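Every protein chain of the complex appears in place save one, which is left out.
Coming up: chain A.
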Amino acid sequence: MMSPAALTRRIAPVLACVGLLAVWQVASLALKNDSFPTAIEAIRAIPDILGDKEALINILASLRRMAIGFGVAVIFSIPLGLLMGRSRAVAAFFNPLLMIIYPVPKAALMPIIMLWLGVGDITKTLVIFLGVSLPVIYHSFEGAKAVEEKMLWSGAAMGLSPLQRLVRIVLPAALPEILTGCRTGLVLALITMITSEMIARQSGAGNILFNALDMGQYDTVFAMIIIVGAMGICLDALFERVRARLVRWSEPQFDIPLSFS
């Protein structure tokens, strides 16, 4: 049996979704605008997209680029961020570079990258990589900087070399912060994935969306928005599960010291 509070927590998100769809439905019926289909029309278009082989291939191609861009970014960014956090020289070198790149919308770099690398997978994956890297570097950096000096000293006294301390103390100690960065990165990966496909139309989920827009198939446009949104929710929920398991030791539910000296 679920407690009433737990039940409320379960039902609340469902209610929010249903409420949103209801407002959409009513607004659409009231406005009677061709480019604003009703929620029911949009939802009806979803099976058509997911049933279409070509559309599925497009969506999977998008997801693959996203996974590669995200994966490579994480592998590259965590060590860089950790090194920056523990070495002033490394931080002094990379900080200005990152400060310049950070506020630039990564999609704005796309036309230039397209000139160099074409409109194919490499360009889009690179843009995703750029989008994901910065939050992961930033959070790894902050996490590594915050590691208690005495914890590192304790490791040094046990005979851990500087590299061992980085991998076996700084990395796990900074993991909660790193994973926060990865979570932001994951959402950014999805966003840059769609924008990259908007700029370089060739394949992908964004391609379906914007083609439908060009052809005036507004129910498909809205159906794709729902699909992309749902992918985002699922990926985030999946990631949150993995994260919660990895950093169980730092979760606040444990933050109740036992009364024993």
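Here is the rule we go by: a contact is a pair of C-beta atoms (placed from the backbone, for glycine too) under 8 Å apart; a residue touches a chain by one contact, two chains touch by 3 or more; residues count from 1.
As a convention for this text, contacts and distances are computed from a predicted model.
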Chain left out of the displayed complex - its UniProt protein name, from "Nitrate ABC transporter ATP-binding protein", "FecR domain-containing protein", "OmpA family protein" or "Heptaprenyl diphosphate synthase" | "Nitrate ABC transporter ATP-binding protein"
Write down which of A:V14, A:A157 or A:A237 is the residue touching the left-out chain.
-> A:A157
If the missing chain were put back, which residues of chain A would it touch?
-> 148, 150-151, 153-154, 156-160, 169, 172-173, 175, 247-250, 254-261
